[in-house]
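Report on the structure given below.
The complex is shown incomplete by one protein chain, all other protein chains being positioned as in the whole.
Labels run A and B following the written order; every chain starts at residue 1.
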Amino acid sequence: MLTKYIFVPAAAAFAAYILNKKNKKAGATITALVSAYLLLSLALIYGSWELNQSFNLSLMGYQLEFLMALTPLSWLFAVLTSAISLLIAVFSIDSQADFKFSSVFNLNFLLVIGSIMGVLFARDFLTLFIFWELMTWTSFYLISSGKKKMAGRAAYRYLILSAAAAYSFLMAVIFIFQQTGSFAFEPAAEFLLNNSAPQSILLLLAISLPFWVKAGIFPLHVWVKDAHGNAPKEFSPFLSGMLLKVGFYGLIVVFHQLSFFKIIENTIAYRGLPLLSYLFALLGAVTIITGTILAIRQEDMKKLIAYSSISQMGYIIIGIAIATPLGFSGSMLHLMNHLIFKSTIFLALAAVIYRTGTTKMYEVGGLIFRMPLTFAAYLTAIIALAGIPPTNGFISKWVIYQALIEKGYLFLALAAFFGSIASFMYVFKPLSTVFLGQLKPQHQEIKEVPLLMKIPMLILIGVIVLFGVFPGIQMNIISQISGDLGIETVNYSLYSIQGAFGAWNSLYIFNVFAAGFVIALLVFGLAKKSKLVGLLDTYSSGEYVTDAESYHYAYQYYRPFDRLFDNLAAKSLTGFYETLTANLLKSGESFRRIFAAGRVQNYALYSVLLFVILAAVGWII
Amino acid sequence: MIDLIYKIGHFLLITVFATALGLLFMGIARKIIARIQKRYGPPVYQPYLDVLKLFGKDAITHGFIFDFGAVMALGGVIATLFFIPLGSWQLYSMEGTVLLVIYLLAVASLGMAMGTVGSGNPQASIGISRALTQMLGYELPFLVILFSLIFRYQTSSIWGLMQAQAGSFLNWNLFAYPMMALVAFVVLIGMMGKKPFDAMIAPSEIGSGPVVESGGKYLGMLLLQKSITIIIELALYVNLFLGGADNIFSFSFKMLIVWILATMFGSLFPRFRIEDGVKFFWKWPLGIAILQALYIII
């Protein structure tokens, strides 16, 4: 019964809203319970790929069929959604204790989960559209409920962009409906395959537009940073982790199940790859570079990580676009891994925000002394983000590199390398400015976060390392998905993956790493014990240091680097969109001034004028 | 079991050897620079004395992360050493070692970065922020070079790349792709933090940057780390461009030549500002590397 995945969260949403009004922790608890339930039932139906359901509805003279089915791809995404919601919900039980909008938050959060399930299990466009819209609207409300002043505007832009894309989707889909008489995927795929290629390509581009927006690929990435930065701190992990990925789900469906790749197979190719695919990959490359450069400039911790998310999405689209077995597996791995480590980062940052009340990195510092577990979670996650072994982040990046080098895509590889190396810079910045450095006087007494907030972070740290050493676990489901979509799979075993130029054996690497560490520890331990001194007691060329506040290097951490790109960053894409729409909408004001100026004589005149004009038109034609 | 013990022993031997050789190289460098500057300079075995002295001195620490960082730095480079072929000594051959080595070095730098910034001294933070920025600068051409080599020889293990240059010395990549070798040499200078790319240390400007708070055993460990890093980087260069070597002695000899050249080169220049350094790396080295890469691919 696939519909229960939608209706249980939906019903629970209203229950959560009502109960949360009585007790502030009830909403999050219900969310946690529902997510756990979803996760468990999904685990039980793993492998039943024939599961499907359909509804027939005769509406206003249209024969509509609503189809739902379980595919490996949807199963994976559903599991990821419920898992991350569970962790976030557990986290938010404490962190939302005094959040004004906690009832609305949990209401909408559960509705988002339910709508995502609807999107994932849909096998026809109408169902997909309905749940996609619901998902967009509920996430809109979620983002709006953030505490910052810009939250409303950010959510608003997100919705408008999504809605515009969704309308293009609707137009294309209804057109196909009229040609094939059904909204289901299979008939549509056949129709598109047999139709004239340019028209099919146009239709598919229109259909894929909302997915591009959701995935945050250049040039549609403009909503991501503000949405992340202003959303409630518990929702940012979900935004980055899952909502962006649902866009990729849609793109994979369009590319593989709606035959997009088959259709463009015979178009002009660049080094064996159809030009359009290469273009997509190139967009991904630009996304990586833009996201990375802008991330380095940020002073707000959430916005920095938001830009980082944008750049990681670039990696994923590159892998999907080049469509080789390695590329696809690499992207899927990165998709899962990104979810895991990004959520960890956001949860760690949420913990910091919870305790200190600020998101600006230069307003905090030295928190490692007061919040060591949060630091450990953040450290592990950024090691994964930078792609350093033995974490899972390294493996997915490695596979993508293999895919790119195998085919010799120089510029794509260059962008990927750039993103990777530069990511060291931007992940180190919060580490250094938030956790290391000088502890500010007002933060001397803050404590580590409560237990319920520690548990999700601990679990995620474990998963990062686990998948880093045993990537085979992830590859199991990925090879199922590859098989289902008709892509060749990559060879792998529990702890190794076969790349283009040899295999990767994580267990071995992990052991070596541990050995090196042990030796270093021995060297350290055998030497004399050292004396512990305070943080302010440092070398300062003889000056007296009393003020921790000004002794903390945090503001404009990478000024030299930023200087290089000041000119480029000044030309903002957001600004472009803003000016475009502002000008368009100003025309309303001009209309009003011309026509509706308030003089009734003019109005009366219009009647006569209309008559004359239409009569003239009628006479001429 | 015996095999495992044998391997561990082998590993420890390599570590000790690399450390010793690295320290010796550091001494040689100091001598050469001194002679260039018309001084006598300290004896070549001076770094050994330095290390012994440091480990005997008291030190201060600023907390757990300071200790952890130092251990992680040293541990990271020791782990990296495992994968570099030194002459005929190859502990473990595996595909992907080239990229792996780059990243494991990153672990080490991350450790050092974390530890030193955790000292609370802003000069350390400034040094690290500069170091990371510069790393972005030189890694990019270097990765393009690696890309071309991997694509050309269809293997991503260092051993494999070394083997591909077997035969006469004319097979060396130095002669096959001279421009690439030149670019790699410049990158090497950047990696090792020699002038003109030493703004991150900048002794007179930011109090030696990251190491400002490290004393005693910490400085000793960082010194050991530096020595092993030198060996790793030189070994990488020799393996990739000078065809490696059959035995450890000719290998060390080749490393020495490269080291002397690098030192001499590095003593000539004043310091680049960080953004100038990055811009420099992205202009000629990157440009040449890209051209070379395109030439290989097409």
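Please note the rule applied: a residue touches a chain if its C-beta (ideal position, glycine included) is under 8 Å from a C-beta of that chain, and two chains touch if they have at least 3 such contacts.
Operating definition for what follows: contacts and distances are computed from a predicted model.
Missing chain, UniProt name from the options "Membrane bound protein complex subunit mbxH", "Sarcosine oxidase subunit beta", "MxaA protein" or "Sugar ABC transporter permease": "Membrane bound protein complex subunit mbxH".
Taking every chain of the complex into account, the omitted one touches A. For the chain left out of this panel, the touching residue among A:L44, A:I268, A:A570 or A:L585 is A:L585.
The missing chain, though absent from the display, is touched by one residue of A:L44, A:I268, A:L526 or A:I621; that residue is A:I621. The chain not shown here is touched by just one of A:A16, A:L87, A:I116 or A:A151, and that residue is A:A151.
For subunit A, the residues in touch with the chain missing from this view are 58-62, 101, 104, 129-131, 133-134, 137, 140, 144-145, 151-152, 155-156, 159-160, 163-164, 167-168, 170-171, 174-175, 177-178, 585-589, 591-592, 595-596, 598, 600, 602-604, 606-611, 614-615, 617-618, 621.
Simple rule for what comes next: only the chains that are shown with their structure count from here on.
Subunit A and subunit B have CA centres that are 36 Å apart. Within the complex, the subunit A residues that touch subunit B are 366, 368-369, 372, 375, 379, 383, 386-389, 394, 398, 401-402, 405, 408, 410, 413-414, 417-418, 421-422, 424-425, 428-429, 431-432, 436-438, 499, 501-505, 508-509, 512-513, 515-521, 523-524, 527-528, 530-541, 551-554, 557-558, 560-561, 563-564. Subunit B contributes residues 8, 11-12, 15, 55-65, 67, 70-83, 92, 94-96, 99-100, 103-104, 106-107, 110, 113-114, 117-123, 125-126, 128-130, 132-133, 135-136, 139-140, 143-144, 147, 150-151, 154-157, 160, 207, 212-213, 216-218, 220-221, 224, 273-275, 278-279, 290, 293-294, 297 to its touches with subunit A in the complex.
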